[in-house]
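Here it is, the structure in full.
Of the protein chains in this complex, one is absent; all others appear in place.
Coming up: subunit A.
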Amino acid sequence: MFEYTIFLCVILFFFIFQLFSTHEKMSRKTAVLQQCCPRANFISVEHLRFLQALITWKSVISLLRPLLLDVVPTIQQTAALALGRLAYFNDDLAEAVVKEDILPQLVCSLSEQNRFYKKAAAFVLRAVGKHSPQLAQAIVECGALEALVICLEDFDPGVKEGAAWALGYIARHNSELSQAVVDAGAVPLLVLCIQEPEIALKRIAASTLSDISKHSPELAQTVVDAGAIAYLAQMILNPDAKLKCQVLSALSQIAKHSVDLAELVVEAEIFPVVLTCMKDSDEYVKKNGATLIREIAKHSPELSQFIVNAGGVAAVIDCIGSCKGTVRLPGIMMLGYVAAHSENLSMAVIVSKGIPPLCTCLLEEHEDHIKAAAAWALGQIGRHTPEHARAVAETNVLGTLLSMYMDIRSSEDLQLKAKRALKNILQKCTYLPALEPLLHDAPPNIMKHIVGQFSKVLPHDSKARRLFVTSGGLKKVQEIKAEPGSLLQEYINTINNCYPEEVVRYYSPGYSEMLLERVENYQPVL
């Protein structure tokens, strides 16, 4: 009898595992299919097979339930593992697990059984909790949090890891669930887990702390009060890339909420160590490092000043230059935030050669949101004084911004940001060679600013006037039709007043016809 149950269990497990490798492929395939043809009304063969498999697996769950109460501990563990795998891949199956009342059983036995069972049970809870907030709420309601927190005090690091992972997945969804996790007393134990020597445990504990603190400032304050920042700051030096990712993400989630929290994070002496993360070979470490610096820089000019003094701007600029894609985005936003605070900081960004990487981003990237961020950052850099605007305009990026604004295919966000950036830069730009190409293509609302700038500079600079005429700018200005009394007309009048009347008449449209008419009407004096 004993051997028979073992045999059955082993066979069942093999079966489950084999089918799971194909199940995994199937679920991935259907996910890809759903992405590619969202409006496809046909049900593919794989879809049908997938649905059939789903129905059979739901009945398997009810079969597995009594096995959880078996005498032999290995069967219990294997059954729990099987349940976990089932629940992991599909949320319907996870709901079925919840409906079959398996969770209270698991929770009871979590406190009693040996460590392998605890690991498997924690895996089941994690698999159920990851899919949606309702399922996570169901887990919280059956009292799993206290049991998981007790597991966090266990000696075996694998049990701690499983418990911490499950808590992390539960806390990820929204702030009420996070608050429930915190109320169960998980945070001090997680901080203890971070200090353990096992790397995997550290990773999971850091990721859980990050998930808890990301929702609200009070939760972040709770995490900080448990003394997490010092340990997290020490772990930045660890060579493991995934650990660094999680630690940086946790610190950035803490720092993002308020100035005080950001100052606390900075006081833990993360600079200049964080800058070494920007040179890491792993892309996500670079991204998370840039995110952390961004979250700190955005709060106040003093923090930005501190980062600039520590050489953070140079590191971020190098990072932007070396990466491609969404990895660049936090770095771009960080430059924008730093430049937005004050003109000295903006000048510091310019001096650190920040503008060329931003221009290349604007030109090279395919995603609209990255381009929008780059446009916004350029606008923030150039909007302070004519010096800044000149520095931005000298790179000939105004034309790119204009084309992005005019392009129909760019998203609304991109158009809006490009327009605002262009306006901000143009209102301070006195560098005429950069403005002239824009005269030819700009729409009326931008044209008003360009002509306005010309009207401010031309009355005082004779060389610029000459250049304006020879480059064809005066001709273009005459061709602009503006309503009388509008601002644009006033600017045009100001420009026309800078030149003698003959010149203006010469360049106005239809002058050649007018001359020919005069020739026709002329009565020669005989």
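To be clear about the criterion, a residue touches a chain if its C-beta (ideal position, glycine included) is under 8 Å from a C-beta of that chain, and two chains touch if they have at least 3 such contacts; residues count from 1.
By definition in this document, contacts and distances are computed from a predicted model.
Undergrad: Which of "Autophagy protein 5", "Zinc finger CCCH domain-containing protein 46", "Ribonuclease P 40kDa subunit-domain-containing protein" or "Spermatosis associated 17" is the UniProt protein name of the chain not shown?
TA: For the chain missing from the view, the UniProt record says "Spermatosis associated 17".
Undergrad: Taking the entire complex into account, which one of A:143, A:158, A:227 or A:437 touches the absent chain?
TA: Final answer for the missing-chain contact: A:158.
Undergrad: Would you mind spotting which of A:64, A:147, A:228 or A:313 touches the chain that isn't drawn?
TA: Among A:64, A:147, A:228 or A:313, only A:313 touches the chain that is not shown.
Undergrad: If I consider the whole complex, including the chain that's not displayed, which of A:198, A:413 or A:490 touches that chain?
TA: Result: among the candidates, A:198 touches the missing chain.
Undergrad: Specify the residue from the set A:116, A:431 or A:507 that touches the hidden chain.
TA: A:116
Undergrad: Against the chain that's been left off, what residues of subunit A make contact? List them.
TA: Against the missing chain, subunit A presents residues 10, 13-14, 17, 73-74, 77-78, 81, 116, 119, 156-158, 161-162, 198-201, 272, 275-276, 278-281, 308-311, 313-315, 318, 344, 347-348, 351-352.
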